[in-house]
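Of the protein chains in this complex, one is absent; all others appear in place.
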Amino acid sequence: MNPGSATAIFLDAFLINNFVLAMFLGICPFLGVSGKVKTAGNMGMAVTFVMIVSSLCAFGINKLLVRYDLEFLRLICFIAVIASAVQLVEMTIKKFSPALFRALGIFLPLITTNCAILGLALFQTAREYSLVQSIAFSLGAGAGFSLALLLMAGLREKLDLADLPGVARGAALTLILAGILSLAFMGFAGLGG
Amino acid sequence: MRDAKLDTLEMPPQPSALRLIATLGGIAVMSGLLVVSTYQLTKLRIAENRRVALERAVFGVLPGAVSRESYRVDDSGVVQTEDNANLFAGYDESGQLIGYALEGAARGYQDVVRILYGYDPAAEKIIGMTVLQSTETPGLGDKIIRDARFHENFRALDVSRPVEVVKEGEKTEPWQIDGISGATVSSKAVGQAIQSGAPHREQLRKHLRLDPTDPSERGAAP
Partner (left out) sequence: MSQPEAITLQTFTQGLWKENPVFVMMLGLCPVLAVTNTAMNSLAMGVATTFVLVCSGFLVSLLRHVIPKQVRIASYIIIIATFVTMADYLIQAISLEVYQALGAFIQLIVVNCIILGRAEAYASKNGPLKAVINGAGMGIGFTFALLCLGVVREVLGSGSLFGVQVMPDAFQPWSIFVLPPGAFFVLAFWLMLFAWFAERKRKGAQTA
């Protein structure tokens, strides 16, 4: 498969180099909001949504910065744009779809400091993706993040009642699960070749 | 975090809006000054570092080269330029041309593998190869970076016809690459990265007036 094609980029971000399990982006919400399948689903949706919006914004901003030779302001601009994009998304959803807002509401502000969003913007710039490639990348990253979050939430719900030694409870258990999931995802490597 | 956001969003601001804007503007100016001064201070050093890294790679794939010239090659032809260069000519101490270094990339096992290879346009041979970037599996795929036997393939690899990656120890023809067992996908990626550069090599040969379709000129080149 051609490494630059939209499908290859989507698969790459979704499975092969999963944002959470292989690139370690968005670990905080991954560990924090993966207690229940339902919340995990909503969080995944919110993140995917913001990813697409901020990926588009970052693409435009970067074109502008490169044009005027202001690349050294990239980071500051990206973080400001993402923060405002999140606010904008929040307000838009609130106005047009109160139901969706109730489902996603509390997660949106948390997303500003989610490194998966900024990471997406930085990686797509570093790899010099075109607009179509950027969209495929953000879709794949969002889907990958949601998948990892849902898998983790499902596992944790099952393990809630398991009898474990005290020291392994809580964060350590979640991390071991993440490690096993990450191991499983390594099996997707070679998919694009 | 959440409370802080709500404060800024929904509570009526006590200080005047002007004061808020002035503060943010002041901070932005200060941050701009800091960033620009660091950028200016480090600019030369960074450019120097990049040059050293590039030359080390270029001279690494062109044995004996000590100086270089930068070009850009694309589908329309070859131009001499310093920015966005993707083709480097390497010369030895007496100013004799050794060959050209080109970049290539292909999808590996984990991620894209980027390589730089030395090319002798007259003989249509690869004369050296180095991996610029790879995240192949440590212990298996990353053998393409250092494995001496694998690199032996790129001392004189014939690229006048499509290169082929074969199983370890089965190389019989000069256009074949002896793969690494246990790193098949990664070895193939290197082969593909070289193969994908064929149009650029063609452009280079055209630029050098080494017309590939004219057999009489083939032998005439130095």
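In this document, chain identifiers A and B correspond to the written order of the chains, with residue numbering beginning at 1 in each.
By our rule, a residue touches a chain if its C-beta (ideal position, glycine included) is under 8 Å from a C-beta of that chain, and two chains touch if they have at least 3 such contacts.
Keep in mind that what you see is a predicted model, and the values were worked out from it rather than measured.
Contact with the chain not shown here comes from a single listed residue; of A:I9, A:V33, A:L108 or A:A178, that residue is A:A178.
On the side of chain A, the interface with the absent chain consists of residues 21-28, 31, 72-73, 75-76, 79-80, 83, 113-115, 118-119, 122-123, 126, 166-168, 171-173, 175-176, 178-180, 182-183, 186, using the contact rule stated above. Touch with the hidden chain on the side of chain B covers residues 1, 4-5, 7-8, 11, 13-15, 19-20, 23-24, 27-28, 30-31, 34-35, 38-39, 42, 45-46, 49-50, 53, 133, 137-140.
One rule holds in what follows: only the chains that are shown with their structure count from here on.
If you average the CA atoms of chain A and of chain B, the two centres end up 29 Å from each other. Residue ranges of chain A in contact with chain B, taken from their complex: 1-3, 8, 12, 16-17, 72-73, 76, 87, 106, 109-110, 113, 189-190, 192-193.
Chain contact summary for the complex, chain B toward chain A: residues 1-2, 5, 9, 31-32, 35-36, 39, 105-112, 137, 185, 188-189.
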